[in-house]
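This report refers to the structure that appears directly beneath it.
Every protein chain but one is kept in place in this view of the complex.
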Amino acid sequence: MKVAVAAVALLVAASVAGARPLATPGVSSSSILIGGTVPLTGEAAAAAGVARGADAYFKYVNAKGGVFNRKITYKYLDDGYEPQRTFLDVRQLVQQDGVFAIFNSLGTSNNSAIRGFLNQAGVPQLFVASGASTFGRDYKKYPWTIGFIPTYSGEGKVYARYLLAKRPGAKIAVLYQDDDYGKELVSGLQAGLGAKKSLIVKKVGYDPSASDVRSEVASLKASKAKVFMIFAFGKFAVQAFITANQLGWHPQIVVNDVAAATSLMQLSPPKATEGAISIVFGKDPDAPMWKRDKGMKLFRSIMARYASGQTPNGYYAAGMASAYTLVDTLKKAGKNLTRKSVLTAATHLNEKTNPFVLPGIKVHTTPSFRFPISQVRLERWHNGHWVIFGPLLSAKP
Amino acid sequence: MSRRLALNTAGFVVAALVVAVLPRFISSYHALEWANVGIYFVALLGLNVLTGYSGQVSLGHGAFMAIGGYTSAILIAHHGVHDVWTIPLAGLVAGGAGLGFGLPALRLTGLYLALATFAVAVAFPALARKFERFTGGNAGLVLTLHTNDWLYYLSWSIAGAGLLLGWLVLATPIGRSFRALRDSEVAAISSGISPALYKTLAFGISSFYAGIAGSLVAISTAYVNPQTFPITLSLFLVVGLAVGGLGSLPGSVVGAILIQFLPTYAAHVSKQAPQVIEGAILVGVMLLLPGGAAGLFRLVQSSRQP
Partner (left out) sequence: MAQFWQQVVSGLASGGIYASLALALVIVYRSSGVINFAQGEMATFATFLAWTFLHHGISFWPAFALTLAVAFAGGVALERVVIRPVEGRPVLTVVILTIGLLILINGATQWIWGGAVRKFPSPFSTRPIHVGSAAFSIQDIGIVGVCLVAVALLTLFFRFTKLGLGLRAAAVNPEESRLVGVRVGWMLALGWGLSAALGAVSGMMVAPVVFLDPNMMQGILLYAFAAAVLGGLESPVGAVVGGLALGVLLNLLGTYFSTFGGEMRLVGGLAVILAVLLIRPTGLFGRTAVRRV
């Protein structure tokens, strides 16, 4: 009996000695637990590739030993693009699963819904998958939050500067999705035009839950504008192209980045899309110009190995670009990984080696400039694919 | 004291004790989930009065929740009112809207009413986006955060009060008039019950509850935007009502549990196709248990009697 008690006592002592208390949630000597939310179902399910691409990249990094021998586990939950669910999911990830940080959550309202909670709890909200400038701008109120992709307002300004230079005086008509995403693009355009704001002769918003935008396009055509801005999402952008073409309206079309995926552009007949302009910051897997590129080769091999059976597209590439920066940040945060150290690392980025963004783009942040990617290039749709032209441009919000 | 009343009271007391003690045994996150169950329970109580007791089908109750939710949010965010005080106000505003809707709705019956309420719920987010100055548009309104336990006790105390109030109202002649109207409108009219009065009243009461539930949603998520109350919410409320059992106030707890946990459960079962599981479960429940949980309970009760 005494021997048994002694044995149990020894075992207990041994297990207690071996187990180190977790100083930082989600971090152990061998693993890092990262959480996130994406729409795996629902109207925005097409964008789920962002999480899957990132996940595949983490698996690749883990196979090479991880970060300081810690393997990254990326737990992403479905929120159906509904902010209510995002909120519950994030509470679960933080309070139940004890994640180290929230990463790459998709959606503007979705991230707004969780920002207050995460900042109050001191959980880093890293590399938000939304271009709303508030995530980089409002850091005084929300110090734990940081964005990633170029902001929508910055994008609008790029278009404004291009138009002022190449099409001065041309009247502009704007179709925009009536939510934060579309509206910020419009306000960026207006800000970029400055005194020439009145060049926008007509702007029409559409409800994201509508079925088609033909009436809106018809009413924009009636403005006789020479430039048509399509600030839309998914199939609405395609409809806008096609309707304009069908109505016999052939203005210079400018379409925003998120709606300009090659797979989407190819749904419209060539006559409707020829000459359209957009911006780009990442390498599009469907663009022939990156076929031999080392970064895209890596992308394809990671997809084949860790996400086989899935069709790679721009969302996966964007997710991998984000994941690369996260891994970079974790390395910079050091062996003694804490939430504070990762935030410091995230606000002192100077990354020039991201293989999934355009050559020359620097992923750069400072504590008061929290827009990791703020450079883009222009591209023109020609003969069924995007052709990049011009120099690197600033897309600062 | 009649046997039924004694049983009900005992049941209520037991349930209240369980609810009061539960957070000690479950994690903080689970307390939040159960807080949501309480909120849905409040909404279902109201919907039960409308549909279960007075026979009017509403597929748009989410809109009344939204009215309550936005009332609270606007008061808290724009006028700095302390959140708990906004709850009854939200209920009153939504209740008023319900009365306002109930009056013209008298002309509609059955499926037509269902369609009209469905249309209201679908169009509401667009209205919320339009009146940006008040509602914050798509960016929404940010409110104060609270701990999960606080939210849990808030929702369940209100749910308990709501249940007692509901029982009380339904035990009065008002309740009898509701039931009479549901069972046979013609007979009810011929015995002197004014359908206009009672049907409108039912709308008002049920939207009052919905408004309170909406207010609780706003407070618990600490954020409101047009997507907070989508059409799927209205549809799920009706689903929860049917599953809990029409005309059974306690059965609504089962309905509330379903609304909260079905999507999570379905996602566990199948990460690939959670909606298929959700839909299949709903269809299955309706086929096997048309009377809902309350129907099952009655079945069990009656099978026990000789």
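Read from first to last, the chains carry the letters A and B; within each, the first residue is number 1.
Here is the rule we go by: a residue touches a chain if its C-beta (ideal position, glycine included) is under 8 Å from a C-beta of that chain, and two chains touch if they have at least 3 such contacts.
The structure displayed is predicted, hence computed values, not measured ones.
Screening B:19, B:42, B:116 or B:154 against the full complex identifies B:116 as the residue touching the chain left out.
Within the whole complex, the absent chain has one touching residue among B:145, B:169 or B:235, and that is B:235. Contact with the chain not shown here comes from a single listed residue; of B:22, B:126 or B:145, that residue is B:126. Where chain A meets the chain that is not shown, the touching residues are 41-43, 45-46, 48, 178, 204-207, 209-212, 214-216, 218-219, 221-222, 234-235, 238-239, 242, 245-248, 263-264, 267, 269, 311. By the touch rule set out above, chain B reaches the unshown chain at residues 51, 57, 59, 104, 107-108, 110-112, 114-116, 118-120, 122-123, 126-127, 129-130, 186, 235, 238-239, 241-243, 246, 272-283, 286-287, 290.
The rule is short, and it goes like this: only the chains that are shown with their structure count from here on.
For chain A in complex with chain B, the touching residues are 40-41, 77-78, 81-85, 87-88, 91-92, 95-96, 108-109, 112-113, 116-117, 120, 134, 178-180, 183, 207, 209. Considering their complex, residues 27-30, 32-33, 36, 122, 125-126, 129, 137-140, 142, 145, 148, 217, 221-223, 225, 227-228, 230, 232, 263, 267, 271, 274-275 of chain B touch chain A.
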